[in-house]
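All protein chains of the complex are present and in place, except for one that has been dropped.
Chain IDs A and B follow the sequence of writing; residue 1 opens each chain.
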Amino acid sequence: MEREEVKRRLAERFGDKLKIAERSPKRVFVYAENEIWVDLARFLFDDLGARYDTGLAVDDRDGVEVMFFFPFDKEDFFVTMKTFATKPHPVLDSITPVCPGAKWIEREMFEMYEVTFRNHPDLRPLLRADMMPPDYYPARREAKDEHETVRERDDGDWMAGQVFGESPNGENP
Amino acid sequence: MSLALKALKKSPWVFHVNTGACNNCDIEILDCLTPRFDVERFGVVLVGSVRHADVLLISGVVTKNILPRLKRLYEAAPKPIKVVAFGACGLRCGIFRDAYNVVGPLDKHIPVDAYIPGCPPKPETIISGLVKVLSSL
Partner (left out) sequence: MVKKIPIGPFHPVLEEPEFFELHVDGERVVGLDMTIGWSHRGIELLSEHKTWDQVPFLVERVCGICSCSHPYAYVKAVEDLLQIEVPLRAQLIRCIAAELERLHSHLLWTGLAGHFLGYNTVFMWTWKFREPVLDVLEAVTGNRNHYAVMRPGGVRRDLPEEEIPNILKLLDSLEKNNAMLTKAILDDPVIHARTKGVGVFPKDKCRLYGALGPTARSAGLDIDDRRDHPIDAYSKVKFDVILCQNGDVFDKAVVRQLENFESIKIIRQCLKLFADTKPGDICTEINEVPPGEGIGVYEAPRGEVLHYVRSNGGNMPIRHKIRAPSFNNILTNEVSVIGNTVADAGLITAAVDPCYSCTERVGIVDRRDGSRRVLTEKDLVRLSHEKTEEIRKRFARQSGRG
């Protein structure tokens, strides 16, 4: 399906619940409201025949922006659907009823950004170590302020001296 | 006794552990077994169980998830055992130094006997490192 046709059908189906922006010939961005999220995914995946690719979340000041990519392979362009889940505890509908392949990426978004997905079959952390505190969401800027994600390294026990030998005036080589 | 003869008398069995690496070091270790480099002529064999190992070859930065398992593995290994920290990740975490999920270089958690630097170490470096470890067995 050609790009203009896709844009026309999206506008026709959802009206003013979404905004379509075309950043470049091969990248179409669709900004949607939360309530049409799953319907939009179903429309792109089932009705228009796009391929499910992946999703991601971006942390912003007032909320978490969640997006999913749906490429149209035959016509060489990507449709990215985006929505905004407001803080402090973002909630969104899961698209796993439409694309079961989104199971893992939604789990990762949950554990990194605290986005709770309604109707997800198994929403538990994917990558997190057992010993991390349960309310620590590493990718959120609030978390970055409280628990340093980029750790201050103590170079006092720099081991170069042991491996390469100290330089004559006692400095690291 | 010459080094070569000493090495021939001992056939070190190596158990390889990946504690969160990009995989490249592990592929270079396997590369050493292949016909071009062929460490099997030194008697080095990769074993499938830590209980049969003489040398623990550990690659990767130690991630938080792996740490308890690594400690259990080290306790299960028959002592005395030589531990070799492999690659830049084993040395000082390489490029992943500041990551939140990395709990630090290997020698913070278990005693290390030898280091093989490189990212990844070339097979020639690996062979030279293994021979050094062999000579201290």
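By definition in this document, a contact is a pair of C-beta atoms (placed from the backbone, for glycine too) under 8 Å apart; a residue touches a chain by one contact, two chains touch by 3 or more.
Nothing here was measured: the structure is a model prediction, and the numbers come from that model.
Based on the whole complex, identify which of A:23, A:61 or A:89 touches the chain you can't see.
Of the candidates A:23, A:61 or A:89, A:23 is in touch with the missing chain.
Mind listing the subunit A residues that contact the chain we can't see here?
For subunit A, the residues touching the absent chain are 23-24, 26-27, 51-54, 56, 58-59, 69, 71, 73-74, 76, 78, 80, 99-105, 126-129, 138-139, 149-150.
Write the list of subunit B residues that the hidden chain touches.
Considering the whole complex, subunit B reaches the absent chain at 16-28, 30-31, 34-36, 47-49, 60-61, 63, 65-66, 69, 94-96, 98-102, 119-120, 122.
Definition applied: only the chains that are shown with their structure count from here on.
Counting only Cα atoms for the centres, state how far subunit A is from subunit B in Å.
36
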